[in-house]
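As you look at this complex, bear in mind that one protein chain is not there, while each of the others sits in place.
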Amino acid sequence: MNWETIRVLLVHELRMLVRDRRTVILAVGVPILMIPIILFAAKWINERRARTLEETVYRYAVTGTEAEQLRSTLARAKESQARAETEKGKEEGLERFKFEEVKVQDPAASLRNKDIHFYLEALSGPQADALPKKREKEDEDEVAPQSDSTRKEILPVPTRLPGVPLILIYYQGDQDTSQAGEGKMRDLLLRERRNGRDAILLDHGFPVDPLKVISIADKSLASAGQVTGAWVGRFLTAFLVMFLLTGGSVVALDIVAGEKERGSLETLLTTAARHGEIVAAKQLTIVLVAILITVIHIANILAYVTFRIIKMPEDFVIKAPPGTVVTLFLLFIPMAAFISSILLMLSAYAKTYKEAQLYFFPVYLVNLTISFAAVLPGVSLRSAIVIVPLANVSVAVREILVGKFDWPMIGLTFVAMAAAAVWTVRASARMLSQERLITSSEADVADFAGGPALFPKHVLRWYALLGVILFSVALNVPQMATLRRQVLFNDLVLFLAGPLLMIWKYRLNPKEALAFRAVKPAVWLAALLIIPSGNLVGIGAFRLADLVIPVPRQMLEQFGQELTPPGMPMWQIILLLAVLPGICEEIAFRGTLLYGLRRKFRPAGLAVVVGLIFGLFHVAFFRIIPAGFMGVVLTAIALFTGSIFPGMLVHAGNNAFAFWAGRQGYPLAGLNWPLYLAALAIFGLSFHILYRNRTPYPDLRN
Amino acid sequence: MNEPVVVRNLAKTFYDEARGEVRAVQGIDFECRAGEIFGLLGANGAGKTTTLRMLSTILTPTSGSAEILGYDVVADPAAVRKSLGFYSASTALYPRLTARETIEFFARINQYPGEKVRERVDYLIERFGIAQYANARVDKLSTGMKQKVSIARTVAHDPPLLIFDEPTVGLDVLNALEMQEVIKEFRAHGKTIVFSTHIMSEAEKLCDRIAIIHDGKILACNTLENLRRVTGVHYLEDIFVNYVRGQG
Partner (left out) sequence: MLYARELRSALRERNIVVNSILLPVFLYPILLWLIYTGISFVGGQTEGFSSRVVLKGLPAQHSILKADLERDKQIELKDSANPTADIRDGKIDLLAEFTPAQGLAASLPGNFHVQLTYDGSKDRSSIARGRLTEKIRRYSDVYLDAEAKKLGLSSAQLQQYWIEGRNMATSRQMGQFILGLMLPMFLIIMLSVGCMYPAIDSTAGEREKSTWETLMTVATSRRNIVIAKYLYVATMATAAAILNLSAMVFSMKAILAPLLGARGEGFTFQIPLRSIPLILLVTVLLALFIAAGMMILASFARTFKEGQGMVSPLYIATIVPVMFLQVPGLELTPTLALVPIVNVAMVFREAVAGIYRWPLIGITIAVELFCVALSLWLATVILRYEDFMLGTYGGSFGKFLKERLLARKAPLGGERK
């Protein structure tokens, strides 16, 4: 590396950036203006809403047989307000709750016409008892509903007792003031009820103040600094990633893609500067600009906090001892390098500035989403997340700011992040050497003629569309809610008709596209052996991984779990969930998808990509990896044999095996280790048989 | 022989998803002698640009070898680039740099001795008559002015070998003539020049030797006189057609 060359290049890039005034203003000036505007808007909205709700005099009507009783209660409540001492918690707002009764003929109509904010109907005990029973969505003491399977508690959920009068508060949920009024009135009545209860008890000789019965106090061991650290830690990494990405993109999108478009990249590549030096200089430029803009934003926000333009809660205390700062810094360096490499790679891949911008949005979204990992409750650094770039830093930062230093995991985080950064830097350097990205592409015959030559270019779009349809229909068409209908729709419409449509549109040879080829007899034996052994190997692999890095329970269970509704006859299970997917999904994934991608990737990569796409089509998170694993195995079989048929057998057989084992109650996820090892041996033998009897998939990339 | 440019069985194959293999250059051989203008003459898509890009190390040969001033283009690309100046209609300038900054940048990046850079830049500004707009940004210059700045930056580090890939494309008559004069002047100063074109008259005027390239192969490589003698026709256009149709 010639550092002088890098210095010259770096100065050159920075000089050009600084002279692009418009970009500088947009990149720095506009966000500096926008952030306070956004914050001010949010603050104004909240304050205005709070003020409106507070200043509103809530008009209400009273009706029902117990109206007078209710009016007395409300009168007492007003008196309590007048002499109330402020209590902690939500009742503080009750002191400023202003309400006045309005006499109306038709309360319901008045409510609809917004003449009143809400109205109360007071029913006697017998009247309330006579009301039809229905699930009340907003019972006064209802807590967040818990799943029935976990709660078999002895203490009853509070409900209205027979004979107890009922007060119904009618409001319009689509009107903010009406809803707020209902809430305040409810709180007021609850408070009055509590006061009433206490008075009744004391009048009957209850020996103590009811408020002092079973008093609860709590104490947090975490210091204010730690609590603040936990809160800040959730978002800090995500904000930094956001600033680095937007800041870095200012220069990154143009630094290669724009140069390519203008033609000056080729000029640069003919100079004595090596590719590595050019990449290093450009990367350094992106990092410097990204960090500078991030620092400006942070300083901007800190200024607002310091001058109390943004008000922080009183107990907001940031503790940042030097050790913490240094550790954070060490983690953020590879993160910044990684992000700048991603931006450089994106710019190197795109042919024009516009194209680079197009790629930027999804890249931004994905990276930002991953960096919010710390928001997930209960995610620990000591888990699989430690090897996921950005997510690992996010979780590590949260733990560090809370004062938890899990040094081995922090070290692993640094290594994983640095490895990711190195990989992306090398990828972007390779991209600058990829000739098709540097030289302008000549017009492709396929673009003119269409037909089979165009299919490889369009195949992924088709599958993206299939995925979208699968997901949208499942979520939005209630008629598809049953398992049978979903399976039939997915298999017959998407996975069978879809590929047939592609074959027709692109004039593909069906035999080639679907790999309808005969195989040697021994292949069938191997396929039969893979059915049980593949299943167990998958489970065993994940159990092994679990020893080192904990894997969520559901993921392990999904390998062998029976997912069928109880009572479904076995023949239906086999037909719908084994045979049909075995045929249709193979046609879709090891048929047209594999055919379309066969030249895009080398065989190993192809198996992983097709397997991964297969996994993603299983939608539910905990099924993606097991399904993906099976997808890789099935693709490997297709690549070895050049045929779709063995995979169909394995796929159908694997599903049938899993369901059968589930029905029989065999705990496939809890077997002894020798059994998994035996399965591995059989699995290996099966692939050896495949290899020995291989008829490779034709026309693959070397 | 220590010729400045030695190409042996050089080939370049591209791989395309839809079409499969595309053999852009199919095993060509030639040498350029010191101080000559060597022309690569061919139609669009013949392989001229691919060949020159391999020589300038932008592309990596699939097979064969090329040496520039003794440096192998694959083994020692940086040394190759340091020894040559590459000019193409597609190699653009940086719009936000001034003419002076452009020339200085390319001198430095090509490792011209630091203490001499200033002097060299002043000389080139003077030589190409761009003193008037030396401090104007490139994006404000006309096509002719940009051309001059481009040439100046090509020779900013005073390389012994110059490669010109269709340098007169898009230029008007006067500018094209000026370009030809400049190239001749470089030869007079002892530079070796590899020059590609599809304009017959240019090749006739400038080149000491001409290689006719078609479909990635060199069909002939000789002086104009010898080509005339071998083919029996006078005009280079006819010579060219003779070889290409004979090939077809």
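In this document, chain identifiers A and B correspond to the written order of the chains, with residue numbering beginning at 1 in each.
Throughout what follows, a contact is a pair of C-beta atoms (placed from the backbone, for glycine too) under 8 Å apart; a residue touches a chain by one contact, two chains touch by 3 or more.
Predicted model only: the values in this text are computed from it and were never measured.
Contacts of the undisplayed chain with the visible chains, over the whole complex, involve A. From the options A:Val28, A:Leu111, A:Leu265 or A:Ala652, the residue with contact to the unseen chain in the full assembly is A:Leu111. Contact with the undisplayed chain is limited, among A:Val102, A:Val379 or A:Leu685, to A:Val379.
Set against the missing chain, the residues A:Asn113, A:Thr306 or A:Thr369 yield one that touches it, A:Thr369.
Screening A:Tyr353, A:Phe489 or A:Tyr506 against the full complex identifies A:Tyr353 as the residue touching the chain left out.
The chain omitted from view is touched by exactly one of A:Gly258, A:Pro334, A:Pro456 or A:Gly591, namely A:Gly258. Residues of chain A that touch the chain left out of view are 22-23, 26, 30, 34, 37-38, 41, 44-45, 48-49, 52, 73, 108, 111-112, 122, 125, 128, 136-140, 143, 145-147, 149-158, 160-177, 182, 186, 189-190, 193, 196-197, 200-201, 204-210, 212-222, 226-227, 229-230, 254, 258, 353-355, 357-358, 369, 376-379, 402-404, 464, 467-468, 471-472, 475-476, 552-554, 619-622.
We adopt the following convention: only the chains that are shown with their structure count from here on.
For chain B in complex with chain A, the residues that touch the partner chain are 14, 16-19, 45, 53, 56-60, 77-79, 81-82, 84-86, 88, 90-97, 101, 105-106, 108-111, 137, 153, 157. Here chain A touches chain B in the complex through residues 2, 5, 8-9, 12, 15-16, 19-20, 262-264, 266-274, 433, 435-436, 438-440, 442, 444-446, 453-454, 456-457, 599-600, going by the rule given at the top.
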